[in-house]
Structure formats: C-alpha cells, structure tokens
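Beneath this line is the structure, given in structure tokens, with notes to follow.
With one protein chain held back, the other chains of the complex are shown just where they sit.
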C-alpha cells in the first residue's frame, strides 16, 4: 500500500516534470526567437505563444505521442509541445533546407507529420475542418491515435468552426476542440465579435463533452484533457475545451504593445502572477524536486535550444530548384 | 366598451381574412403550377411551398408592406405572401419579359424589390447574410422597414447561418431569422445533419429572442412574429423563430414522392389533418364569416391567379439582346 | 467491349476502386440517397455500407477540409457535389489548404483526394447552378483538374484520380451522362495530363473542353459536307495541361479555335490561346478565335439561355468566318437539344 502511494507520487512527479520540461522548452525557444529576431535572419512573421503555453503543453502531455494535432499560425507552443522537435523548428524559422518544411512554411506553416503536428495555418479556423477529417481517419482505421485542434477565440467567429463542430458531433468523431481564449482577435475584443455571453454555454447545446478552465495551470489542463480524451473514446464523440489565457506580446511580432491602447497592462500583470511556467516550477519544488535538479533540467533544455539555433544559423539554405520540389508528393 | 369588443372582433376577423387570402393565394398559385407544369412551358425547377405556407404567410402578415424579406429557392410562398404579385410571379415562371426578373431568374430567383421581396437564392443559406446587411441598412437609415430572412433546417448546417446569427446578435440588428423546419434537406433527415438535439436550444445561447412553434397555424405564427417584431424593435436585437412544418411534395418538382422510401406517408397524413389552409378556413367560419363569403373570396383569388397564368402564357418572351441587359444597374 | 454510359462509367470506376482499396470512400450531400447523384453512386451504399458511402451536413468548406484531413491520414476520399457552384463555398479549403498541404510538408504528405463536381446546364438552372469554374482550379498550383468527355475517359480518368496521391478535381458535364461508348470492363487508368485527338482534320484545330467536344464533333460533320475538315483536340486534363497535341495539330492546320464550356475572360480558352501564341506563333495563319459563354450571368429562360450558350452552330459560323468562307446555312441542320432527354426538374 505504501509502495503504491510512493509509486503514485513518483508518477505524478514524473508527469509534473514532463510538463515542466515542455513548458520550459517552449518558453525558452521563444526567448531565443526574441533574442535573435532583430538579426533579421528569421524572415517569417512570428505569432508568439508566450503566456499561452499552458494550454498546448497540458493538452499535448495528455495526448502523448500517438496523436495528431492541428494548430493556427500561433503555432510555436503546439508544435514544440507535440513534437519536441526544436531542431526542425529553428531550421524552419531560419528557412533552411533541413527545416521541417524545407523553408517553404516558416512560422505560420509548421508541419512534422511523423510526430503528429500535421500543419499550422495562417487562415483563421481553417485547420479545424482538417482535424475533423484526420480524427475520422484515425477512428475509421483504428490507428489508436487521438486528434486535437487548437484555435483561438477569433476562430469561433468563423463558419468553419460551427460546421466542424456540428460535423464532429453528428458523425460522432472523437476529437478535442481546444480553444485558446486570449480574449482577442488581433486587437479586437470578444465583445465586438461574439453575439453570446459564453461560447462554452452555446456549445453545450451540441452533442459533445464541454469543459472550461481559467487556471492557466498546465497540469490542471492536462488533467481536464486526459479526462476528456477518455470520455471521447468511451462515448465516441468530440469534446470542446475552453481555456482562458493571456497573450503577453503583440499579435504578431516579438514586442509588448501595452502602449497601443487596446488593452490594459494591469491585466497582463495579473496574469504574470499566475505565469504557467513559474507555477509549474513551484509545483515541482512542492512535490519534492530540488532547485538544483530543476536548474539542471533547465540548463539541459537551454543547451538544446541554443544548439538548435546555432545549428540552424549554420545550416544550408534550400538549393535553387527546390522551389519546384514537393508541390505533389514524390515517392522516393 | 361593447363597441371596442366589436371593433376588436372585427379587426381580428379582418386579420384572419387577410391571412386566409394570402394562404389561399399561395396554395392556389401552386395548384396552377401543378396543373400547367406538364405543358413544359415553365422551364424552371420548382421547389414547392405546399404544406409550408403557414410560415411565410403568418410572418409576412405580421411584417406588413414596409418590410424586406429574403427567401431560398423554396420561394413561392414567401414571394407571394410578401408581394401578392401573382402576375409578376407567373410571368417570371414562364420566362416572360414582363416577369419580375425579365425571365432571367425563374422560380429560384424571384425578386420584387419594390414590394420588399429582395431576392431568393439557389445556394442554401446564402440569403441570410444579405438579410443581415439589409436589416442593418434599414436600421441605420431609419427607414422603419423590418427585415426577415426565410430558410430551411438544412440552411442551419451552413457556416453562413452561424456567422449571420452571430453578426446580427453582436451588432444588435433587428431582424427575424425564420427557420422553416420541415425536417429534411432534400432527402436527408436532421438526425444525419444536426449535431444537437434542438437548434432553438443552441440559439438560446446567443443574445437574441427565440421562439418556437409547431402548430402549423398561420394566425398563431402571425402572433408570434408580431410579438417578436415588437421586441426586436424595442430591444434592438434579432429574433430566431423556429417553425415546424411538413413538405407535401418532393424536394423539387410537383409530385408526391412517398414511394421513394425516405419518409413515411403517415407523417404526411398527420400533417394533412392540420393543413394550414383548412385550419384557417375553419377559423373564419368560427369567427362569423359565412361559407358563401369565403367562397366568394376564394373565387376572386382563383380568378386572379387564372388570369395571371393566362396573361403570362400570352406574354412576350425577352427580345434578343436582353441577355445583355441588367448585368449592371442602368439609370433610366 | 461493352457499351456503357458516362454515368455508369463513373459509377464503375468508383465501385472498382472501392473494391480494390478499402481506404477509398465516397461522401457528400445526398450521396447515398435514392437519387444517387444522378445515378453515379448507385449500389455503393448497398455494397460498401454507410461507413464508406456517407451523407453529410450542408457544409462545403468544412467537408472539403474534412477530406483533406482524412486523406493525409490514410484514407482516399471522393467528395461529390451535384453542382460545381457549391465549390465556391469551398474555395478557401481547396485553394488555401488542399492545394498547399503537400508543399508545406516539403513533399512528404500525400493528399489522395478526389472532388467530383457536376456542371449543370440548361432547363432553367439559372446563374447559381450552371457555372463551370474549371479555370479557377487550373489557375492554382497543387491541384490537378480533369474534364472527361467520353465514357471511356470518365472511367479511366476518375480511376487515375482516385489512385493519384495529389488532389484531383473532376468536372463532369450533366449532358454527357447519357453518352454511351465502348468502355473496358476491367479497371484501368488514363494518365492524368494526356490529351486526345477526337477527330483528325487538316483545316482548323478546335480545342474543346467537356461538352463542347460534342458540339465540335457535330460542327465537324456539317463542315465536312462543305469541304472543311476540323481536327478536334480534347485536352481532357487542363492542369497539368500537356500542350503538345495542340501544338502538333497547329503545325498542320495553322488555325485555332478554342471552344470552352465557360466564360472566356481569363478562362481556360485564354490559356490555350496563350500557349499557341507563345509556342506556335509562326504556324498561325489567321487570328485565333475563342468560343464560350456570353459574358453575362446565366439566365433562366430558354430564349436567353440559347443566346448565352455556344453550340455547334457557333463553331460552324466561327470557322467559316475564320476561313473567309460564306456562312453555311444551318437552318436545316439538327442540333442537339437536351430537352429530348431531359425534361426538368433537374
């Protein structure tokens, strides 16, 4: 009995550590983007995940490797949380031949289909229907892979969101609809875009599982997602998960923009107090990890990210003629 | 006091008669279509309103003349209920130069903008957004005109429905969304298309007025619509009205299709028992109108419809070159 | 060989490929209902079950994305639209997502999906049920576009489309559905990108698409009686468009008429002419001509429809004018009218 408890605690600590690693990886990767962006070598518009990492990390930790996800142009956190492929990531941001898209995609179009990050898209809401189809294929072919789609509170304005939600519900397709609700579409608040009080309330009218959370706590989000995944599988229907969050930086680019007038810096400060990375670090400490252990782990991740950046900077650009490669699948 | 009651009764009877006239006009017009269609002179695909007349008639009676409406390809009842322009109607079905669209539109594209039937469309749900814009213009310009849009339970599958509902709610635009719920999109039932139990229930999550009714009673529908219109104006927001109904004939064409296997004739028979025209006729009789009076009224309408058909048959086809007229508005 | 109709040829292609490959499935609005998409999906529900022959909600953009998502994870969807006009609701997924997905993975992802869309015409279809739109699809890299004319091509090209690992749009003219022809029983694929000479002739090259080939063949019969021999080239695939047959033909005839089943402005007809102007300039003995829809929305009434659509008579007149010959009196000629077969509705 005691052993079991100890085992449980170990498992939880292992999970907490895994979540922290992912959170730290994403944050640190974006730290490096901020550090190097001014060098003007990453010529791709950056929509930073900073502040919103808890959602993709919590959900992807619950999904595990055998899963497929779709994300929007705000793709850094979902991509890294799902694939951990920080090397392919930076190579792509630098537009190198060895980038996940061979330099064709950049920040808005990250794809590593082997590791289940299927694509990210620059057209709001347009990955959602595609996720429905992938979830359908995963169900039909019995691959055992779960599917999830990440999108913002702006995406729910679009017809594609409603059509997809309806299709997944009526076709009884296990799929996580994950809404990263930062309250903004570019600079426009929900009040000017949503003809309802709460999207979760509306979605409750559909035949799906609905959960909401505003904790910004990756581990809690993990638990909610894990519960939803189990129910999706058991009940053979989709789940809609609404998570509140806060975008630390401007809509696109690496700078804060609290001087722009459309939002209040105090909201930022309130969120900073519950920053998901700091929160998870406290949890690790409370769970028995030592500061030294955590620092070692952080150091290793930092090393890896730094190396990925260095490598990407040195890597070759696509050769002439590569423009014409890959329009259609080529059997090799 | 007594006088007031008598006045009230007279008003009600006048309203009941007006509603009956419209119902009878629509039904009789379609009777004539059925009678003449085999002659193959009306070369336009007919989506018959038969069985569903109570909804457009009830709503249009409540809207009155100073209003604008949009309808789908199942346009006969909305067009006639709004405009009473049976002459322009048949001329258009016969493709004559004097038809409301000069023969360009046919049954699926009826428009008489002077009388507030703005257009009907053959692309499901595509009139809904346009109605939102017209309602916005009517509000902004203070024309005093109310706006309504008619569509089926298939149209609510489409993103355009959701986007329009959301836009009207968030922009606080007085507009009636009128769903003619016959349970079918062509031959496909709601179960295979709707990922929710009740569309009204979902729409209640939006910031709008919602009403439902399954009476198939035009007068009751009138009252519901009148109430909704008053509230829309007072509260400056839209209303969603869901009315159950039954399509007597095949999806497109003039024949019954109970042998096709996708629906049960017994449902039809149940509906026939509450046929909206018979029901309103009984109400007139109960309200004090005599059978002779009603017959006279029916005779007059029959005459008018017959004359419209005759006239259309004789009328001229568009002249050569008319093809190029009216692509753009031409100032006359 | 047996003769079967274009409609049955499409049906047979799907049935045989579904038999051969369990990942193939068909879906779309009304696909399994008793009308069976004008007959082309007949028997599929019964043979392959509701899991592989699915009805869907009305949601064109989303259900296109759905096909993409299914295709990249191992299925081979065939999405069917009873009118090509409905693809206007799906242009976002088709152009922004479907056509670029493979490129975004640097060629790694397969996107084996087929979109079948029927072109309506005549009998009061009107301006929202009668477009062609194939030039839209051919304008976009990353999509393949086929327009089979004959029953044999219908089977062979649809089979090739289903087997292709790229997204293929298949445009089918409603009036061709009744055409009958020899079609091999066994499964076969016609390579996407190869045109076909439908008639040999020395005087004028007519490049025609889809139904316009039928009109061109009729025109050729009439003109032949007046000593004028048309060569008719059916590209069959307009993207990729293998121009070589056209250029070969022009080397012989020196005269080009393009008869496209669409508006001419920025249409596929313009593309064919541009290829000729770029690569067969010296061979051209006379200005090229384009035939297509009048530049108006499609009207409903027959009288105006007749002005809107080109037909064999238009081709005859154009060719005579091009050759500087007196107009041929075609008043005694029998022209195709679908009304003999097709008395609405739809």
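For clarity, chains are labelled A, B and C in written order, and residue numbers in each chain start from 1.
The definition used in the following text is that a residue touches a chain if its C-beta (ideal position, glycine included) is under 8 Å from a C-beta of that chain, and two chains touch if they have at least 3 such contacts.
These numbers come from a predicted model, not from an experiment.
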item: Touch partners, limited to displayed chains, of the chain removed from view; value: A, B, C
item: Residue of A:158, A:244 or A:275 in touch with the missing chain, whole complex considered; value: A:158
item: Hidden-chain contact residue, picked from the options A:10, A:66 or A:187; value: A:187
item: Hidden-chain contact residue, picked from the options B:107, B:160 or B:280; value: B:160
item: Touching the absent chain when the full complex is considered, from A:36, A:109, A:283 or A:329; value: A:109
item: Absent chain, residues of subunit B that touch it; value: 68, 70, 100-102, 104-105, 109, 111, 113, 118-119, 121, 123, 126-138, 140-141, 143, 145, 159-160, 163-164, 166-167, 170, 325-331
item: Contact footprint on subunit C, counting only the chain that is left out; value: 61, 85, 88-89, 91-92, 95-96, 99-100, 103-104, 127-128, 131, 135-136, 138-142, 239, 241, 263-271, 273-274, 276-279, 281-282, 284, 286-290, 295-297, 299
item: Those residues of subunit A which, in the complete complex, touch the missing chain; value: 40, 43-46, 95-96, 101, 103-109, 121-125, 154-155, 157-159, 185-188, 192-195, 252-253, 260-262, 317-318, 320, 322-324, 327
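Just so we're on the same page, only the chains that are shown with their structure count from here on.
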item: Label of the chain whose CA centroid is most distant from the centroid of subunit C; value: A
item: Distance between chain centroids, defined by C-alpha means - subunit B, subunit C (Å); value: 37
item: Between subunit A and subunit B, centroid-to-centroid distance (C-alpha), Å; value: 47
item: Rounded Å distance between subunit A and subunit C, as computed from the means of their C-alpha atoms; value: 42
item: Numbers and ranges of subunit A residues touching at least 2 other chains; value: 159-160, 163, 166-167, 170
item: Residue list for subunit C, restricted to those that touch at least two other chains; value: 56-57, 59, 61-62
